[in-house]
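Only one protein chain is missing from this complex, and each of the others stays in its spot.
Per-chain numbering from 1; labels A, B and C assigned in written order.
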């Protein structure tokens, strides 16, 4: 009995290392296989929604769907078994996503039409961001993240300003344009304002009265101009980050006179001539 | 009598502190409640314009509308009573907006269709910007404001250039395209030019002659390229602002006169000549 | 005779000062009046092209049109008379524009439909850029111009790259999409490519085959991404310009030890303590 327990423990430990770890060859291989299967499963769901393909290859698609579902089910069970505190995993974001990725297929055995929920599986693609922790990218992605975090405050103000502006402009356009041109309600007008401010411009709704077109022109120029604000914020943040790194590279104080700011390849202090 | 007067005075003072102040708990709470009611009232006006909702819940919406109107009326009266110089408030921007937010509902008792003007209330959303004075954001929003003010001159030139270009390009397109494709008048052509220059591109009007499409291509490339100008201006302003702040961080105060901001390698105070 | 000549000379000289000069009150006033009349004349041409307005006020518009034409004619004659070398003015860019602004109306007396050419007058709006020479803006506009000139080389390469890419992508899309979706010829496909690359996106032509939509997606992401290139170029140019100015403000050498880089408000050298 003891032996069985310990054997199971060894199995759990090994599984844990393979599934959660990234330091062993097996662990890295598992990650790669898992990512490949996730990508494949998402492509599968995509193809199922294309009518022409679904009509022709319905059976094959369903078969593959079941294979993937069983693969994901086994993975889910192994994840629960091998972790020390299964409840933390089960109720974590990824735990719920992993469950939602398999449940719809089993449901579809009893209820018609629920297989469409397999699309939830595409959220598993988020696991692909794990790749950013790879040494090739980790520096770059940390850099990106820090710059975005540093500009968070200004970006919140900016989005806040955009939202309030959208509501006000949307209300004005609703009064000005009326039902003509598609401004049938304020929410629709606000939707139009965002479409215009962001320079997307579908054209499903567009002003037709001269006054409406004049206001629309102002909104467009405003949208065209204020893109400069988030861009400027993030650019400055990136540039400052680069400078900081450049400065940090240069501190390097002189042991004799203490003057700092020597180039990384300096051999002598530029102030007192002391050897560095 | 004296006592009543003084009692009223105390009431006025307290009301003033609550309504206009932000230093007491009651004052902050009032601000939050007011902002919530404003947001709610705007959502209400929005829903009223959506036909399906209005048909179903017309009575409920009108009831809520009156509750909010009465709330805003009381607020308006309290604002007038509690301030020392009521006329300054009444004729201030916010004073007029606050009045316009309640008047339409009372008018709607006598005139049909004026309740649509309640939309003016959405301008009260501007009060939401008060939140930017909150310590979490105030630094950031000052920063944003300063950068925008510093680039004001260049941005005016830029908008001026855009407007003159739009008129000239619009006139040319009117001659080139004629009535085909929707270029029915020069103002419409100018509207199209702005839609194109800002890369919005509704597609409600689009050139159909080869020459018109060629000119349109040039306008698009121009619009695509010159977005770089406002972006560059604002980016440079933000970056320069950041650098200035970085310099200010090198505080290093003088022991004699207390002046700060000496370079890291300064030996003497630049203000009093004292040795550092 | 001599006296008449000299009287005419004085008139010429005064006229020259008023028309071409900007140093006297009369000269500045003339500029302002001229700009106002130009703006008014352009608005007039605009209104004439709006059918509803033209039908109602045809006579009034024609009358105003003639008043402006005569005003511009007198201005044109005065410009020729008062300048020392009239031919240089007549064949200069502005000289030709000034002539083209009046000729169409006189032509319309003999030929029907030529009054539409009055639109050429809108090119006179370019004179509005004269305002940029005003002290309030001159620094800013010089700054803008220098930054754009400095990035000229890179921007030419960029536009060159865009054009070659457009031709290649346009050709590919023509083959892929065929006549479906509006890709009826390569020039039209190139037009579509520019509409897409610049993120304008009218939607008058849009791909409908899966392959075409995939290529279109790549083109969009490319267009979305490479906007960063001109923006980056101009931003860097602006930023470098600002830095140069900041550095120039700081040279300020010490008379004793010659160390440079003192702040503009420094009273003592930070290196030797000498009074500046």
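FYI, a residue touches a chain if its C-beta (ideal position, glycine included) is under 8 Å from a C-beta of that chain, and two chains touch if they have at least 3 such contacts.
Given the structure is predicted, the values throughout are model-derived calculations rather than measurements.
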Among A:17, A:81 or A:125, residue touching the chain not depicted: A:125
Per the touch definition above, residue among C:22, C:92 or C:240 touching the missing chain: C:240
Hidden-chain contact residue, picked from the options A:153, A:210 or A:230: A:230
Missing-chain contacts mapped onto subunit A: 42, 45-46, 49-51, 116, 119, 122-123, 125-126, 128-129, 131-132, 136-137, 139-141, 143-144, 147-148, 155, 158-159, 162, 187-188, 190-191, 194-195, 197-204, 223, 227, 230-231, 233-235, 237-239, 241-243, 246, 261-263, 265-275
Absent chain, residues of subunit B that touch it: 199-203, 231, 235, 239, 265
Residue numbers in subunit C that touch the chain omitted from display: 153-154, 156-158, 160-161, 164, 167-168, 171-172, 174-175, 184-187, 190, 196, 199-203, 206, 210, 213-214, 216-217, 220-221, 223-225, 227-229, 231-233, 235-237, 239-240, 243, 259-261, 271
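The rule is simple: only the chains that are shown with their structure count from here on.
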Shared interface numbering between subunit C and subunit B [over half = same, under half = different]: different
Where subunit A and subunit C are represented by their mean Cα positions, the distance between them in whole Å: 42
Chain centre separation in whole Å, for subunit B relative to subunit A (CA means): 30
Separation of subunit B from subunit C, taking each centre as the mean of its C-alpha atoms, in whole Å: 29
Residue numbers of subunit C (touch at least two other chains): 199-203, 231, 235, 239
